[in-house]
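Complex shown without one protein chain; remaining protein chains in place.
Now for chain A:
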Amino acid sequence: MSASSTPASWTVAVALILLGIGATFTSMTIALDQYGRWGARIFPLAGSLSLIALGLTELWNTKGKPTSSLSREHLPAIAALLLLSLAYVWVMAKFGYLISTGLAAPLALWIFGVRSKTGLAAAAVLCPAVYHMIFFKLLGVFPPLGRWFDLLDVLGGY
């Protein structure tokens, strides 16, 4: 059902089928309503079974077609950014917004190719300050406070 070969067809097909099977089993664990009707299960099941059907169709379509693999050239940088993203949220939860952003800003710039030490140092200070001013002071959003330590406690609080 596609004009040209789509990337990683076999892997995608198997992933869709496995995801569909997992979602179908989970859908069957959804409790029935007080009259024993399937109301709450219908849409989750429809979505799950559609995934299985689409995965099988994708698998059928891969027969006899050349498979094109994905470029792995940028995978280390993608993995680094994903790791930074997860670590950023974790540090935000433990040490608050200022410290986490002060660490994440230069690292993000570094991943994108900025190597100037002055630039990275300036980002570590300016980014948390500017975002804090805009979102937590001007807009009045309550900042995510660190569970273990928060710089705002030292700086005189929110």
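In this section, a contact is a pair of C-beta atoms (placed from the backbone, for glycine too) under 8 Å apart; a residue touches a chain by one contact, two chains touch by 3 or more; residues count from 1.
By our rule, contacts and distances are computed from a predicted model.
Of "Tripartite tricarboxylate transporter permease", "Molybdopterin-dependent oxidoreductase", "Germination protein XA" or "Predicted aconitase subunit 2", only "Tripartite tricarboxylate transporter permease" is the UniProt protein name of the chain excluded from the display. Touching the omitted chain from chain A are residues 1-4, 6-8, 12, 16, 23, 26-27, 30-31, 33-34, 39-40, 42-44, 46-48, 50-51, 54-55, 57-58, 61, 70, 73-74, 77-78, 81-82, 85-86, 88-89, 92-93, 97, 101, 104-105, 108-109, 111-114, 123, 127, 131, 135, 139-142, 144.
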